[in-house]
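Removed from the display is one protein chain of the complex; every other protein chain stays in position.
Order as written gives the chain letters A, B and C; numbering starts at 1 within each chain.
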C-alpha cells in the first residue's frame, strides 16, 4: 500500500467535476470511461482523465488498427528493431545501422500549413535521432485536394515552405517524396514525413527505462500551452467547428531542434544515457508512460520542475502540452552534471524532474502534492482494442482495353499527361528543399529513388523512396496495398539498390465505417503479402485515421517509405538517358491494362475498372534481374513503369537526360497501341543498355525467363514512337515544367 | 594549409566545407566552436553556411556580433584570408568584412539548385585556378541571397575588380540565370584587398564527381596551392 | 489614404524569433531586456477616401492574407 491510496490526489483549484460531457470532450466513449473507473477504483482527477484521454486516443493506442498491423511481417535477418520503438532499425553492414520512420501531420497541416508541416518534420527527426542516429535524409509524401479547390494553393504553398523551412535549417537534405492532387483530399490534405538516419549498430538507444532511483531528465525547449489536446485532435474527425480547435497548433523552432540534435548526439557519445524518448504527440504523458511501461517500472515526476514558458501553467497543461523540441531521458545515477554541461553548452533547458520507482505507478506531484497516481500497466495492457466490423471492396469487373477509345492525337495526349498536376515536374517543390547539404546526394529528386552516400560507410549508399497509388487502393484495397509495396521495392531496384525494409504511413477515413475499415484491412493484407514475398519487412510506421470531413473520406492512402542499400555508390543509375546509341529494353510483360490508369482518368475522364494485378513472384524475378544488370554495369539509365505506363516513363527518361528516344511498338504487342503505351501493367522497367552488351543482356533475360523486348534506342532531339508520335524533348520539358510554377504563381 | 572552420549554433554546412578543404589540402581544418576563446593561428579562416542562431532576426546578424567574429575581423584586417560562404557571406557582410548586404530572395522562396557562375576574375588567391570568363556550375541553397549595394559601392566594386562571381546562363550571359534577384547578378565579392571572399553559392558541394560535380574544387585547390 | 497593419503572434504561441532576439540582446550586454516578441508591420497606400470603408476592406485583407488568424492577431490603423 502506498500512501496515495489512503490520500487520493489533490484536486486543482477550480477543478470541474467530471461529467459525461467532459468525458466526451476528452474523446473517451462511455465504455472507455467505465474502464478508466475500473482501473482507477475511483473517479479520476482531471489530470488523470487527461492522461487516459491522450493514452487511449487513436493516435497513441492504435485501438482500431492494432489487430491488422499485427499481420504485417516485421522480421528479417537484417532487422535490428521492428515496430514498437521510436523508429525501425536495420543492419546495413560495416557495423552501421539505418534508422527510419514515417509520420503524418495531416490535421495540423490543414489548419496551419506552414507550422503543421514544419512540426511534422521536426517530430519525425526527433523520432530518429532519439535512437542515436544522425539523420541523413528527409522524405515527404504529400496529397492535396483538387487544384481548383480554393484552399489547395494555399495549402501547397504553406506545406512546402514549412517542410523546407524546418529541414533546411536543420541541415538535413530532403531528397525524395511524392505529390499528387485529388478532390478526395479537398478537406483533408496528407502530409507524411520520413527521416532516415545512420547510427553505429552497437550504439542504438531505446526507450525502456531501467534502474530503480535513476534520474528522469527533461531537455530541450520549455513547455508552453501549445497543442494541448493535439493528440486527441489528430484522432477526431473534422466537423464544421474545427475552427474552434485552431489554437491547438504548435509552432516549431528548428534552430532549437538543431541544437537538441547536436546535444543529444554529443551526450550519446558517453555512456550516461539509460533510456531516451522524444516528446511527440501527447508530450510528457506518452513519453513518460512509454518509458516506464517498457522498463516495467514506476515513475515519479515533480511537474513543478518542468521548465515552463508561461506563468500560471497547471499540471493538466504540462502533461498534455505538445510543445516541440523536447526530450525525456533516464540517466545513470550521478551523471546529471555531465549531461547538464552539454545541454547548457548548447543553450538548452535541462531539468531533473523525477526518479524511477518500483511501484509501476505514474505519480505526478505539484509542489509536493500528489495530483495524479495511475497504475501504468493497465493503461497500456487494458487500452481499448477494437476489432471493428469491415466489409471488403469487391474487385471491379475487368475493362477490355479494346473498349476504351484511343486518344484523338497521341502527341497531344502525352503532352497533356506530362503537363498534368500529377505527372508534371515537382521541381518547384524540391527546389525549396535543400537536397544537397551534407554533400552525399548521388541521385537527386526527380527520378525513381534518391541515393544518398552513407557517411564513413566504405562507399556504400542508401536508396530511399516513398510510394502509394491511392486510386488503386480505392478500387481494390488488397491489390493497392500490394502495389504500394511493390512500387517502392521497384523504385529502389531501378537505381540498382537492394531493397531492405520499409516504413508505412496508413492514411484512411473513419474506421467506424465498415467500408473504410475494409479498406484498411484490405490494404494491410496486400501489403503483408508483398512484404513477405519481396523480403521487404515493415520496421516502423504510423496510422492516421478519421481523415474525413462531413462524411467524405480520403482515398485510402497507405504510403510506403522504402530503404535499400548499394554496396558501391558508383554503381547507381538514374533515369536520365544522357547519350545517344543506348539500347532501350523493356523488362516485364505488357498486357495493356488500362483499368484505373492515368490515361483512363486524365484523357478519358473515367475513374473505373480494376487496378492492374500485381504478381509478386514475377515482380521479384524481374526486379532481381534488373538489379543484377545494373550492378554488373551494363545499364546506363533505368526507370520503372508506373503512372502513365511506358509513354510517361520514356518521356521522363528523355527529359531528364536531354536526349531523344526512338522506339517502335512491336508487331506482336498483343494489345492496342494506346494500351501498349499507357497501360499500367506492373513489374516493368525500361533499361537503357550500353550497346556493346545489349545482346548479352537480352540473352541473360531469356535465360532467367524474364520478358525483355528491344524497343529502340536513344539519340536525336525528339521522343518518337514510330508511326504514332514525335515530340521534341524541349517541348516535353517545357510542358512538364510549366504547370506547377504557373499554378503557384497565382498565390493566395 | 592550416585552416579553421567556424561553427556557430545553427551552422550546418561545416562538415561539407571541411571535407572539401581536406580533399584539396590533404589536411583537416580545425573546427572552432563560436564560444571557444581563441582562434588558432591559421592560414585560412572559413565562415560556413547554415542558420546561425536560427537566422531569425536577419541572416547573419546575431553571429556577426559574437566575440569570435571580432577576432576574425581583426585577423582579416591583418591580411589573413577569409572564405565566407552563404550564411558566412551574410555574417561577413553584416560586420563589413565585404561590402553590401544580402536580402530576402526576390521570389521569397528558399532556392536549392545548380546555378551557372561566371568567374569574373582569376586574379585572387581564391580564383587563380579558374580562367576569367569561365562558366562553372555549382549549387546554391538559401532564402536570403539577394545581393544589394548602393550605386557608389557597386561602382567601386566593379572598378576595382572586386566582383568575384556573377550568376549567368550556360553561355555566360550575365543578364540571365539569376536565382535570387541579386543586383547585377552578383554572386560573390571580394574585400578591397581580395583576401576576403564572400559568396552565396556552395563550391564545397561541387567537389566530387558523383556528388554535384567538380566545378567548385579549383577554388579549394587554389587556396591549398597559395597558402602553403 | 495610408494604413498600417501590425501582425503579432497570439499570446501563448511560441515566438522563436522573439526568443532569439532576446537572447542575442542579453549576450550583447543588454541585461535589462525581458520578454521580446517579434511581429510584422505592413504599410499600405489605399485608393480609398472613406475611413469606414477602408477599415472594413483592411479587415478583410488581414483575414484573407496578411495575418494567419490561427496563430496571429492583427491591428489596423489609418494614418492619413
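Methods note: a contact is a pair of C-beta atoms (placed from the backbone, for glycine too) under 8 Å apart; a residue touches a chain by one contact, two chains touch by 3 or more.
Nothing here was measured: the structure is a model prediction, and the numbers come from that model.
A.B. asks: One chain is left out of this view; which of B:1, B:17 or B:62 touches it in the full complex?
C.D. replies: Missing-chain contact among the listed residues: B:62.
A.B. asks: Please identify which residue in B:106, B:176 or B:209 touches the non-displayed chain.
C.D. replies: Looking across B:106, B:176 or B:209, the contact with the absent chain belongs to B:106.
A.B. asks: Counting contacts across the full complex, list the positions on chain C that touch the omitted chain.
C.D. replies: Considering the whole complex, chain C reaches the absent chain at 6, 8, 18, 21-22, 24-25, 28, 30-48, 57, 60-61, 64-66.
A.B. asks: When the complex is taken as a whole, what residues of chain B touch the one chain not shown?
C.D. replies: Chain B touches the chain not shown through residues 57-58, 61-62, 65, 94, 101, 103-108, 146, 148, 181.
Just so it is clear, only the chains that are shown with their structure count from here on.
A.B. asks: Using the contact definition from the top, classify how the chains connect: line, ring, star, complete or other.
C.D. replies: complete
A.B. asks: Just curious, how far off is chain B from chain A if you go by their C-alpha centres, in Å?
C.D. replies: A distance of 36 Å separates the two centres.
A.B. asks: Find every residue in chain A that makes contact with two or more other chains and list them.
C.D. replies: 253, 255-256, 347
A.B. asks: Where in chain C do residues touch two or more of the other chains?
C.D. replies: Only 16, 20, 23 qualify.
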